[in-house]
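Pasting a structure here, questions to come.
A single protein chain has been omitted from the complex, and every remaining protein chain is retained in its original position.
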Amino acid sequence: MLIELLVAVTLASALVVFMAPDRIAPKLATALSLLPLGIVAVMWTQFDAAGNALRAGGEPAFASTIEWFALGQYTIQWQVGVDGVSFPLLALTVVLTTLAMVSSWTPIDERQSQFFGLMLVMETALIGVFTALDFFLWFVFWEGVLIPMYFLISVWGGPRRKYAGTKFLLYTNLASLVMFVGLFVLVLGLGGSLTEISLPAITQALEAGELGSFAGIEADTLRVVAFLLLFLGFAVKVPVVPFHTWLPDAHVQAPTPVSVMLAGVLLKMGTYALLRFNFTMLPDVAADFAEILAAVGLISVLYGAMLAMAQSDLKRIVAYSSISSMGYVIIGLVAFTPHGMGGATFQMVSHGLISGLMFMTVGVLYNTTHTRMVGDMGGLADRMPITAWIFVAGAFGYMGLPLMSGFVAEVLVFIGAFESTVIAGAPLFTAGAMFGIVLVAGYLLWAMQRTLFGPFELETDYEVGRAPLHDIAPLAVLLGLVILLGVQPDLIYEVIQDAVAPIVDSAGESLIVSTDSLSEIGGELL
Amino acid sequence: MVGALAAGVPLFGPGIEAAELTALFPLLTFIIIVFFGSYLPLKGAIPGIAATGGALLVSLWGVADIATGAGPRHETLLTFVEGVAGEGVTLTFGILIDPLAILMLTIVSLISFLVHIFSLGYMNDEGEIDLPRYYAGLSLFTFSMMAFVFSDNLLMSFVFFELVGLCSFILIGFWFREAGPPSAAKKAFLVTRFGDYFFLIGVVAVLGTFGTAQFAGSESFVTIATEALETGATEGMTTFLGFGEQAWITVIGLLVLGGVLGKSAQFPFHTWLPDAMEGPTPVSALIHAATMVAAGVYLVARMYGFYVLSPTALSIIALVGGFTAFFAATMALVKQELKQVLAYSTISQYGYMMLALGGGGYVAAVFHLTTHAIFKALLFLGAGSVIIAMHHKENMWEMGGLRSEMRVTYLTFLAGSLALAGIFPFAGFWSKDEVLYETLVHGLGGSPVLLVAYTFGALAVVLTGFYTFRMVFLTFHGEPRSELAEDPEPVRWNVKFPLAVLGVLSVVAGFLNMGVLKDIIGEENLFLHEFLDGVTMDADLDAAGLSAHHYAEVLESNFAAGYEVAGLSPLGPGALATVLAVVPVIGAWYLFRGPDVDPVMTKLGGLRTLLMNNYYQDEYQVWLATGVTLPIAKVANKFDQGIIDGLVDGTGGVSLFAGERFRRIQSGVVTNYAALLTLGFLLLVLIFALVGGWI
Amino acid sequence: MSSLGTLPDWAATAPALILLGTAFVVLLVDMVAPDEQNSVMLSGVSVTGALLALGTTIWYLLSGTGQPGAGDLDANGAIELFGGSLVVDGLSLFFAAIITSVVLMVVLASYEYLKDLPNQSEYYSLVLLAATGMVMVTFANSFVTALISIELVSLPSYALVASLKTNKGSAEAGLKYFLIGALSSAIFIYGISLIYVTTGSLQFDAVTAVFENGGVGELSGLLGLGVLMIIGGVGFKIAAVPFHFWAPDAYEGAPAPISAFISSASKAAGFVLAFRIFVDVFSYSEVTDAIDWVIAFQILAIVTMTVANFAALKQTKVKRILAYSSVAHAGYVLIALAALTGGADGAFVLGSGLAHLMVYGFMNTGAFLFIALTEYWDIGRQIEDFYGLGRQAPVACGAMTIFLFSLAGLPLGGGFLSKFYLLWVSIEGEVALLGIALVANSVVSLFYYTGIVKALWVEEPAGELEITQYPTGLYAAIVLAAIMTVLLLPGFGVVVEFAETAAGMVA
Partner (left out) sequence: MAVSIEWYLFLSAAIFSIGLFGILTQRNALMFLMSVELLLNAANINLVAFSLYWGNLTGQLFALIVIALAAAEVAIGIGIILTVNRNFDNIDVTEAATMRW
């Protein structure tokens, strides 16, 4: 019942904060956000999931099922539980929310109770996304995230916040609808064999080969259609090039703590869903399309990095580099190797922490300098040494510096992708994607040199001084976590591997079939 | 005690057992300084000195252990990532202490210790601010370098390889308030990162190919690869992209070499090192001369058992090394700043080490690594002393005549220079000679490529002697050419002590391995050779495949590099090398000794301009970044904003436009409504009349 | 036959009877004291009546009146009255519940809205009479009763729309509504006459019997034309394109509570008639061979949602946006008919429409009542006038946000689940175009819904905006609608259960 408690407590906190006066809202909300953090900490100690929650034999932890309603032949349920894939992301969510709230104390200076209330609403929805196992329940939370996010961008954002908020909302909503169609093509193709629209039920029915034809489309084509629709839907959220253009707008316009949540957790929703749906439910299709998906990932990595290089707004730089980092996740997932998939999942957590750190640091600089343009700043390390050096640490973390979590994630992805048997020419794809580590170093070093180092340059009519402690503290915590996971990745990697291993195995089985069918197709063509 | 020695039982076993302390001491120091640095006396120098001193003691103890027969130590310290049963590799941090590692640990701890002391004079006494950051950087560097040295697998090597790069970045950019250092730091990191890109692919490829990245032992990738070639047992090895085993080994070797070339500043990745001289001089001595730059060479030595499997890789290493030795030396000829000369000299000397490794001279390379670390650190610290004296002026044309005011500095600097130039009997002579000799004999044994490389190396000897003594004479001899040079600031014990230690070592270190005299004194008296061979130890070293003669054996096997050794006495080439070294020294004495020095190098004209501009290597690399990559990025950005986002926004725009049209349907006039209603209805009727066949 | 227990069968029509009675009581109150403004009294009586009607309906629904009993599953349990001219079954009660809920909210909200306006008793009694008509529509089991009930809805509605007699917009709206309504009902009547021409009967059972026993012979063309004309008549009531032209203008010009009333309840009444006629009567191959009305509804559904949503995009008046949104939702609900391709269980498909109408009843009414509130405050109709309203009236604006996002299909309310139920059904109906249209239109609609939300919360008010009055009745109605909208998300199961049972009565 801990998950129910978690959701209930967070939602109740949100309502309390909405009622609270603006003056006390920031601290009240932060204090209340310690409750979910504490509950997740308790869950950590009791975590006993085995295998992948979606596949046969998987035993999610803290699972519970309550019937919600019946729709036709299907039972829709409140079905929740966490496994090795979702639990680290759940932990990431609660940690980042609390830290983002602390980092909101300074920049959010109006309508605080609404802001912090919405943050808690978003946390609720995110918790739901990472714990729900029933499709409809999951979908409620999935779409539910959009509402607080829309307000957070549109009300407290930058000059073009309305445009960015609306674009975010419309684009991701369209994606959700497409994804819904994709899933239902599958559900309806499964026909009578399904009595509940829960993710495990769908996965296991597909695994059992119960997919029939639907609307005159044969099962083999149907799974491809479903895969593509699902992929399109999630690709926007991830985002995968070329469905990424909402992201820089949203990131740049959103207030910094919101960017933290956006980059830290919301993007992970996309990759999490890709893993849960495309790669767990339809591993054979994913394996068939491996080269194309790997190419998509590769393009995201390199193209995102090139775009980041062309920016002069610090936030835009970090935003575009998120696209780049998410490309690694795609490549890792499609490798269908233990380290590839595990590394991709690890990268979700790691990038959540590091991009959160980067955005927060940019935010702290902005709080003081009131600018984010690289060209306007210079030598900030002189006036704000701690912030500057945390920025340096974060940037190196982003570049994949060893002993920080980003390195572990990237190396695991690379190892996994390199030895992938699913992708033809895997080593070349891997080597290509790895060039991202040079590009990322290029633009981040350039940005650091221009903003932090050199003679102090910044035209202000006030004294630029050190940032207050409560601005720095979340940065330090994040940096600590990044290093902790970099030194001891098995803290979470063990459970991740436990949960992705069944997927890798399943692809191994289906791979034989798919290569057979591929060669058949080839034979026909010849 | 004697019995123990006779039985081969190690005298001081705990020395290598505690070898990880060499890294842990500095790590602890780093943590202390990060959190409490500004409250510490001398801003963190004390713990730094204590830590490196401790590390030095442990290392020396370890040397004694191994010299007295302790077996190599190889164990896993920390499992980083546990592979799922049977699938996915397990990533670990481990420790591998063998003669090579303990030797390198000793060098690093020694230099680091001395540099810490020197920093008291160079940094603390000069009243620099932000010193905790400086000492924290030094500590972190020492930690990373130590861990790199005792890494037992390639991934761990990469990890600390990168970390020393970070430290280099931090320390080069120590004076971040100026424009130069941050830029140099960026360049250093970026260029080495470019090399590391290939290195990382290599690491991943090794893991993918062999499932392990261990250096030593029967399960190591080196052993698997050797066996695959030797016996054709390829079960443990998966090649990719359709390569054969040996070709794939070459590919991997070359990929790892990318990192080596970057870190050891070999052509064409050498451009960052001269710029790195923007950092404080002790940093240059420690990182950019003696230790970090050595990491690349050390890595090749560490996995030499792997490289000897590929003749192609070895040839490329030798060629790059030989060429770099010569190429960098030419640029050193014309530099006007003390540290610049030393920087190019460093590049050149690492070229020798690469040449030795490529030429099959494993011991020679390690030997030169050792002596170079000593005399180059000495030269840098000497230069630092001069720089203190000259109030941070570095141009040699503003110096002159300093020998009278700075006796200790002058004498030690001279010792270092003689070692660098390879004058008998200073340290550099022995090692450089052995490098050239090994290359020559293997070249004559049937590898013409090595002869080309040898020629480059031999020519570089001439240049080395010349630029070294041009530097010495311009700095210390003649008359002072500026007011500062007339009245140099005196330096204290904390500067002189390190200089003295290193000066002595520069003289004596060569006796470790008097290869040129091996026919006379007997091969068993070449200490370093025996040490690296593990002769004093149990047979474990052979079992692990780490001994020098094991490398030589494989090197000469036909399934591997297939080198052959020509029978040639070392005396002849030794004599040649001596002549090649002495002549230019005399030349330099002739040209630069007097009170009024003629800037003769200007007579080189266009060639000098080319050399001063470093063959425009920096220009093309900068062009690659800002002239190629950046414009592509800008175009990508335009494309993204214009076309991709344009499509997205365009969809919105078109929808809004459509909306405007659609709402005009509602004209407001009710008869129009009636008409449209009727029309719509009739349309429906028409459709169904046609489809339903009513008509 | 029934599960009314001891009550006589005619008691099954109680919801309509109560509304009718209340209408007379209202008139009576006014007659007793014609010169006084008895606002409290009038609205009190009306609210009580609506509440009673709603209560009775819910009681019937829960007690299983007219629905399949547990004992006899194959008998559908409908209560037939007046020789089969009226029928009370799950479907009628389900819609009666929607209608009476809407009436309750509208009447509640009208109390303050009507302050200082003359002819309040007429207003209330007309609302209640129209509501009676709507409930009667749900009972109709013959073209005769259907027409009479429909007209009982229409005629008071015309008057209500035009009830602000000194207001140009109201008069114009009334005129347009009336003229198009007259045309449409003429088409509807002509369609009915053609049904009579081809079958010789007007009672649903009898018409069905004709189709079952041999059919209409070579008159199938006329039958097809008649069916199309009936589609036209129903299309007018539910405001489906191209029979929708009155709707934007009428909704805009009418007093906002009346807009809420017509756009929610009247639409529901239109739909129940459509469901009953098409699924129950015209579902025989005799008819579908002559005219595949499923395709007609597919066309109507796609055209309706597309035209309405796009037309709403660039509107500047909030009320008009909601008017178009209301038209668009007619398109969505039409999916329930358009997806009856036999791909899925008919009750399941139809249930989606019913469920959506139920949720829609609350969220749409709530949204229009919010407009009523702003009209009460007299802050203007343009979207700019709404800027920054969220800070002045957070509760009302919060409720409005719930309505709008629920209308858009975001999970702030039951509209989310019902929208996706519809999408599911359109996929299951294997009509790709329908699915694509729904997906595209959802996004388009999100844009303009967001526009209003943005105005309320994001934009800065242009001038001084001070709101001092917080009318209790309006607020009560809005908050009630908001609570119901939100509750229908977790409580969607109840709606679905009744909707599927109700749909099972005809499908």
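Each chain carries a letter (A, B and C) given by its place in the written order, and its residues are counted from 1.
The working rule: a residue touches a chain if its C-beta (ideal position, glycine included) is under 8 Å from a C-beta of that chain, and two chains touch if they have at least 3 such contacts.
These figures come from a predicted structure and were not determined experimentally.
Peer 1: Considering the complete complex, which visible chains touch the unshown chain?
Peer 2: B, C
Peer 1: Using the touch definition up top, pick the residue from C:E172, C:D280 or C:E500 that touches the left-out chain.
Peer 2: In the complete complex, the chain left out is touched by residue C:E172.
Peer 1: Which of C:Y111, C:Y124, C:Y158 or C:F405 touches the chain that is not shown?
Peer 2: Spelled out, the listed residue whose C-beta touches the missing chain is C:Y158.
Peer 1: Tell me, which residues in subunit B touch the chain that this view leaves out?
Peer 2: 663-664, 666-671, 674-675, 678
Peer 1: Counting contacts across the full complex, list the positions on subunit C that touch the omitted chain.
Peer 2: 143-144, 147-148, 151, 155, 158-159, 162, 165-176, 178-179, 182-183, 185-187, 189-190, 192-194, 196-197, 200-202, 222, 248-249, 252-253, 315, 320
In the analysis below, only the chains that are shown with their structure count from here on.
Peer 1: How many angstrom lie between the CA centroids of subunit A and subunit C, rounded to a whole number?
Peer 2: 42
Peer 1: For subunit A and subunit B, what's the span in angstrom between their mean Cα positions?
Peer 2: 37
Peer 1: For subunit C, write out the residues touching at least two other chains, lowest number first.
Peer 2: 447, in rising order.
Peer 1: For subunit B, what residues touch not just one other chain but two or more?
Peer 2: Those would be 652.
Peer 1: Touching subunit A in the complex: which residues of subunit C?
Peer 2: Residues of subunit C touching subunit A: 343-345, 348, 405, 410-412, 416-417, 420-421, 423-424, 427-428, 430, 432, 435, 438-439, 442-443, 446-447, 450, 454, 457-459, 489-490, 492-494, 496-497, 500.
Peer 1: Inside the complex, what are the residues of subunit C that reach subunit B?
Peer 2: 175-176, 179-180, 183-184, 187, 220-221, 224-225, 228, 231-232, 241-243, 245-246, 248-249, 289-292, 295-296, 299, 307, 310-315, 444, 447
Peer 1: Can you tell me which positions in subunit B touch subunit A when the two form their complex?
Peer 2: Within the complex, subunit B contacts subunit A at residues 79-84, 87-89, 91, 130, 133, 155, 158-160, 162-163, 166, 170, 173, 176-179, 181-183, 185-186, 189-190, 193-194, 196-197, 200-201, 203-205, 207-208, 238, 240-241, 625, 629-630, 632-634, 636-637, 640, 644-645, 648, 652.
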